[in-house]
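Rather than the whole complex, this shows some of its chains in their spots.
Letters A, B, C and D name the chains as they come in the text, with residue numbers starting at 1 for each one.
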Amino acid sequence: MFHHSSKLQFPVRVEKPDPEFAMLLQQAIGGVEGEIRVAMQYFFQAMGARGDARIKDLLISTATEELAHIEMLGHAVALNLEGAPVSYQEASAKDPVVNAILGGMNPRHVLSSGLSAMPVNANGVPFDMSHIYASGNIAADMLANVTAEATGRVLATRLYNMTEDKGMKEFLSFLIARDTMHQQQWLAVIEDMGGLSASLPIPNSFPQSEEAQEHSYYCLNTSLDKPLPQGRWCQGPAFDGVGEFTAKEQPDILGEEPNLGYARPGSGAQSEQMGGSVPPTLKSEP
Amino acid sequence: MFHHSSKLQFPVRVEKPDPEFAMLLQQAIGGVEGEIRVAMQYFFQAMGARGDARIKDLLISTATEELAHIEMLGHAVALNLEGAPVSYQEASAKDPVVNAILGGMNPRHVLSSGLSAMPVNANGVPFDMSHIYASGNIAADMLANVTAEATGRVLATRLYNMTEDKGMKEFLSFLIARDTMHQQQWLAVIEDMGGLSASLPIPNSFPQSEEAQEHSYYCLNTSLDKPLPQGRWCQGPAFDGVGEFTAKEQPDILGEEPNLGYARPGSGAQSEQMGGSVPPTLKSEP
Amino acid sequence: MFHHSSKLQFPVRVEKPDPEFAMLLQQAIGGVEGEIRVAMQYFFQAMGARGDARIKDLLISTATEELAHIEMLGHAVALNLEGAPVSYQEASAKDPVVNAILGGMNPRHVLSSGLSAMPVNANGVPFDMSHIYASGNIAADMLANVTAEATGRVLATRLYNMTEDKGMKEFLSFLIARDTMHQQQWLAVIEDMGGLSASLPIPNSFPQSEEAQEHSYYCLNTSLDKPLPQGRWCQGPAFDGVGEFTAKEQPDILGEEPNLGYARPGSGAQSEQMGGSVPPTLKSEP
Amino acid sequence: MFHHSSKLQFPVRVEKPDPEFAMLLQQAIGGVEGEIRVAMQYFFQAMGARGDARIKDLLISTATEELAHIEMLGHAVALNLEGAPVSYQEASAKDPVVNAILGGMNPRHVLSSGLSAMPVNANGVPFDMSHIYASGNIAADMLANVTAEATGRVLATRLYNMTEDKGMKEFLSFLIARDTMHQQQWLAVIEDMGGLSASLPIPNSFPQSEEAQEHSYYCLNTSLDKPLPQGRWCQGPAFDGVGEFTAKEQPDILGEEPNLGYARPGSGAQSEQMGGSVPPTLKSEP
């Protein structure tokens, strides 16, 4: 069950409203690097978590915190939209030189939301829930979570750089700090389960004897004119504690040239694809 | 520049065509865990890679291999659709007892593609390119890649379990093996760059002095009735070599209750939101 | 700020797991009539609410309850997936007669989520956040909310009819009851603001003198062969307390035939669209 | 059957073309508040209307009018794009000071449509038909229609405010007027069917005895630190003529803590989720 208390987790102040920055902030709400994504991802992972109950608890607890982050960001967007133009007169007064009367803000912040946040990204594209990764495999999910927090923190630092508003900088420095924690929190779950070595290859429950192990540890070069770049990926022990990385400088081509043959009658193809040209009579008589 | 050779990377044989399995295989083509995703993700990451040129080369080389995986899967789908019904007579002959004449296959494999693969997932939902994660931050991108390969291998093992066709099992065991490598290959890039400790927090180029570090290393409990689960995430050194994990059993609520005040005239809100009720005259006279 | 407690708002029991019913239940999670939609809609409306603070509080309070509904439904889906087949052997054992080995369940409940809920509808289409209606106009938003609860209750009763599982029926009867309340709760907000008469036309803050009032109260017939159906919509006082409904049996056509003239050079149109045919020389010489 | 006549329903004149306003107008074509939405929504509702034939006729008649509104808006967009730059020289001539050569217009109005309307919103996001609400329940559908017209009129008044072009203002004042009517027209259908009291709860055909009526009429507070706001929603008779609103200041938590137990072998989870750690041998031997 969820509950709410009325104050925000951290102060959200805007010294000088900036409708263009409101548009940028939307990426942290409705972008794939944003807070709806992590809130919902942790929520769905929690609802499907099997095994160690601690992880489920950690997921739902953090999902709840992320909901509070959406709440702060939604407010931050609205505060930055204070003073945004809602009429031609206001808009054109701002920039007499330019014909871009809205000055880079998202026009739907006027037209559709009436100066409020929307669940869209900085291009106005709505968030879509296919980005909620919850695979039922806890190690894969933890990696998806680290990734989400990594791209989330990259985004937050870019937003931090794109404003000079002191209130916004403080608020973003809080979000950046929480992302610092959350990146490592999900890595800690993997360590708690025995570390990467025990977890790899994901899923570790599939018997590796059934995979084609002769293809499991070489780094493949598909370049025609450059050798494989040298690095850890083509030498040394694999991280799963089983294999040894090697380099294969060009693919073994083991398959045949595919050939689907003719199309079947009734399949909607052209007659030519069925192995014959079209006799003129076919077209007008049965 | 790309080039093509006519044979498949690995043999793709189907002993007994199964249109329902063709539908399942689509997840490995057009699902978020699938091959279009990794091919395009590595391709876009390569095109934006700045810094160490080896990583760029590795990305484009692997992108190219993933294109070959799409090619094999596309063929595997078509082969499984051999014999799928294209007429009511064929369809109803198969299952006289049931009214589900298509027997669980994707109807668009008949209606839209004429017994061929489509860039859709197992629900027929087309792949959308918002899933191509290429952030410009190499560590974040590597984690996204490990995640993609982890969910990809989870998917491939599930597909392996859902067929008894020997040809398909061999083919999938090859894909599983390559996913084993690719998961670790991208982790190897991180190790090559100094390991997780040097990379975290991502981005490591943002001066941590500007983040609100007092919030950077506690694991937050938002539960009202359970303590934070004990584990590596709330104790011990953080993985970035800087902080120390601690547990905070309940949020400090530092912000205020948000209040946006009244709506502005001309913003399309109701009059009541502007601080007044609507005088009857307003509605019919200016 | 949000908080969580560990127990579900209402008991969720499944007597006999049914993977096909799990697929149906997804509509109540990720469908446009579902709980993600209302939770997020009320949340975004609350974050943008200007004016009467009571409405904002009611919105966030109900958003929080809807999050708890997602939580129950996610659990209900997972429980119905207990026992769903994860291998060909299990799957084909169930229905020896049929070739539809998955028997109508969503294949991605095996392939992508590992027997857990996903934020998708009953067709596997992910929820997309463009369905979050939060216009900044409180009356429009309340109507959107009544609509969401109306379609939500219609859906819940259809799900109730499609199961015979006693646990699921009890759970759905709870959701149906809450929808009964929520439909009327949002209507109560409109009544509290003075009722429909005071609220209409929405937005009531736009001076009606600026609208073309001669077109504001007739019901228009565009049929060529039937008169306008008789009913309240073409007679009697309008509900906004201003106009009187009338019937207009055929449209006054007041405009002209549109004509955009020729295309401009450099606009990428065909030469013919620019008022000339293409001289042969144009194509090969500048 | 549909028919067309060559003149527009209302004059569409543009005194001074404004490519940025063309972009804004797109919201009224391809936005969720726009005319494609209502045209298609009424059309699909009509095609599925069961029961009183008058409502079906009213729906198709109004759908037809809305098609004519798309037609006018499409023309309005094209007229506002007259004179938009199609070359770098034209574009940069306009705003020598600024580097935003397109001045806030939608670049795809040059690149993709050649100075014509597109079925997209003001952010360039294409309309998607999941927004066509047609539930088969006439009361739910009428509420969806009132909502669409309410948000539609809010949008139209915002557009009206964002232009000073006299031709555009007249045209928009016509659309605003029709929205005034259409909002109330769909409410009139509900009144014609006996009013809200007879219609609620929607669907009114589900026997309320089967819903958990003890949960049907309380307004639930989920806030930890504020009481439920006082208002019509927590007292007085419900609008369905059955219940009486009450306030419940905190949720009864009736369910248990969910627990899905261990993952099943073969389900693609990690071994740890299946109740055991991975023995090193499992990974390399069957």
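The definition used in the following text is that a residue touches a chain if its C-beta (ideal position, glycine included) is under 8 Å from a C-beta of that chain, and two chains touch if they have at least 3 such contacts.
Because the structure is predicted, anything quoted here is derived from the model rather than measured.
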| note | Same sequence throughout, 4 chains drawn here; counting the entire complex gives 6
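In this text, only the chains that are shown with their structure count from here on.
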| task | Taking all residue numbers used at the chain A/chain B interface, answer same if over half belong to both copies and different if under half do. | result | same
| field | Pair joined by more contacting C-beta pairs (A-D or B-D) | value | A-D
| In whole angstrom, what separates the CA-based centres of chain A and chain B? | 7
| said: Can you compute the centre-to-centre distance for chain A and chain D, using the mean CA position of each chain? Integer Å is fine. | reply: 26
| note | Distance between the CA centroids of chain B and chain D (whole Å) is 28
| chain D, residues touching no fewer than two other chains | 32-33, 125, 154-155, 157-158, 161, 222-224, 226, 251, 253, 255, 258, 260, 263, 266-269
| request: Write out the stretch or stretches of chain C touching chain B in their complex. | output: 1-7, 47-53, 86-89, 91, 97-104, 106-108, 110-112, 114, 120, 123-126, 135-139, 193-194, 198-199, 201-210, 213, 240-242
| message | Taking the touch rule as given, give the residues of chain D at its contact with chain C in the complex, in rising order. | response | 3, 5-12, 32-33, 53-55, 57-58, 60-62, 64-65, 68, 72, 75, 78-79, 86-87, 110, 114-115, 125, 128, 130-131, 133, 135-137, 139-140, 143-144, 146-147, 150-151, 153-154, 157, 160, 169-170, 173-174, 176-181, 183-185, 187-189, 191-192, 196, 200-203, 206, 208, 210-224, 226, 228-233, 236, 238-240, 243, 245, 251, 253-258, 260, 263-264, 266-269
| query | In their shared complex, at which residues does chain A touch chain C? | reply | 1-9, 30, 36, 40, 43-44, 47-48, 57, 60-61, 63-65, 67-68, 70-71, 74-75, 78, 112-120, 126-130, 132, 134-137
